[in-house]
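This view holds just a subset of the chains, kept in their places.
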Amino acid sequence: MTSPARPPAQFMVDEVSPSYWRVTFENGPVNLIDARSIEQLARLVSRIEESPALTVVVFDSANPEYFMAHWDLRADKARVAGMAPGPTGLHPYLDNLVRLSKVPAVTISAIRGRARGAGSEFVLATDIRFAGDKAILGHPEVGLGAVPGGGPMARLARLVGRGRAAEILLGADDIPAELAERYGYVNRVLPDGGLAGFVDVFARRIAGFDKAAVEGTKALLDWASLPPDEEFGPGLAAFFQTSGRPENAARVRYLFENGLQTPAGAELDLGRAVGEFASSLDTGPVWGPG
Amino acid sequence: MTSPARPPAQFMVDEVSPSYWRVTFENGPVNLIDARSIEQLARLVSRIEESPALTVVVFDSANPEYFMAHWDLRADKARVAGMAPGPTGLHPYLDNLVRLSKVPAVTISAIRGRARGAGSEFVLATDIRFAGDKAILGHPEVGLGAVPGGGPMARLARLVGRGRAAEILLGADDIPAELAERYGYVNRVLPDGGLAGFVDVFARRIAGFDKAAVEGTKALLDWASLPPDEEFGPGLAAFFQTSGRPENAARVRYLFENGLQTPAGAELDLGRAVGEFASSLDTGPVWGPG
């Protein structure tokens, strides 16, 4: 009799030093986020909370094309909906993000490739976002018939302003790195090949600072700038109510037939693919001069 | 006996499809906003609220030079001040803007030409602002001796930050499209000739999305990002208290003598015209080196 194989670690932690960790995400060919990601991230956030010397954590991806593609649309919805709440009392998907945003260390996303939907929600829950110039961010959920569940309405509106948040969330299109920087969705864009080095220098700098100064400053910044916890629950409830409805089955089927959740095809240009289906519906004559 | 002629429609609604309307504003040679605009907009907002399939509404102008010039300074102030409150309990001018910002469809301003004062307040109450590269936005009210009445203090501070909102509102100068984009006053600037086509493609995309997903997402975005209704009343009260005071009669006369509310003259470069009068007052010697 053998014990079941332990699921592979999706978040690989490199303890560069006691004050500086680098965490690399890897889950399948496009880095999907699934129920196991939730469980593993919950443990990682607790480890970060409980490491008194830890001053800075960098998150990157093992896949240069996909930082985190998005939520796995084939995940067992009933199992996920039934997961036990985390320490904040929120569903563990939200609990992770809310707790991550408040850890006493500085968190930095080094974004290469695509970070859409839940991937965008993850980077929005970190303190600082640096992106390579080929990165793509976005929220395709509305284009798939669902309300985004992880709080981007709360976080993006405060970060980029209501108008640009409306464009990102309701337009459901890809936001290339350069536009993301212009909108304030990411802090800065670096050449793709220079991103890791830039972020490493920035992180080592902070790793050498006094932890009490970092922690005290971040706590006051959190107070000034984080959405109240109560804003997150209704978003996840709306996601569970709207996702997977039969009204949108044809949209999702169309995307899977065109490569969704595989490294090529629709997943590369998901914003365009979502729009192609929507625009194929009858919305009247095409606009023309006059 | 003939019935009185019905006043012409200022907001012309083109129902492109049940999910997509285009609304074109037209009122005289420079698209002034007046008491009739308030009455007609109130009915239009109600129609939008009551159209369950409607997913996206684009607002544009019949006049490429003037999206909406500003409030008609020759309007009967007593009549306007006495208008009955709207459903929110606010004066109908504010009620329109507050209700417009919360309709369950996505609203988009496609701004060609000038949108100043009440015109700026209108576009700030829509969700998304795309502008042609010749567009001009701004708030000349302070330069005319009045507090802006339609809530730009509440909306602009949240959109572009306190510093740039202060510059726009207290400097009372024209904000050309490129600067408006840099400040976040508008989402993006497009070449003037390409604006309508760009916005139409964007709107058709959203028109093809599931209404429940759009409505649910927008409701949470509204919660996260709209100013509380209570912030609007004091601004309109301050406008009624400050506008039309004899202290500023010479300013307003100067502008009317120079083409205010006509397609040419001061209306073209209102920011400059307002400043010329102000700078002609004695404020000491001109600055020089040393």
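All chains are identified by letter, namely A and B, in their written order; residue positions are counted from 1 within each chain.
We take it that a residue touches a chain if its C-beta (ideal position, glycine included) is under 8 Å from a C-beta of that chain, and two chains touch if they have at least 3 such contacts.
Here the structure is a predicted model, which means the values were calculated and not measured.
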{"item": "Homomeric complex, total chain copies (2 given)", "value": "3"}
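To be clear about the criterion, only the chains that are shown with their structure count from here on.
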{"item": "Between chain A and chain B, centroid-to-centroid distance (C-alpha), Å", "value": "35"}
{"item": "Partner chain B, residues of chain A touching it in the complex", "value": "141-148, 153-154, 157-158, 160-167, 169-173, 184, 227, 231, 234-235, 238, 241-242, 245, 247-248, 251, 275, 277-287"}
{"item": "Residues of chain B defined as touching chain A within the complex", "value": "16-17, 19-20, 106, 127-129, 158-160, 184, 186-187, 196-197, 200-202, 204-210, 212-214, 216-218, 220-221, 223-226"}
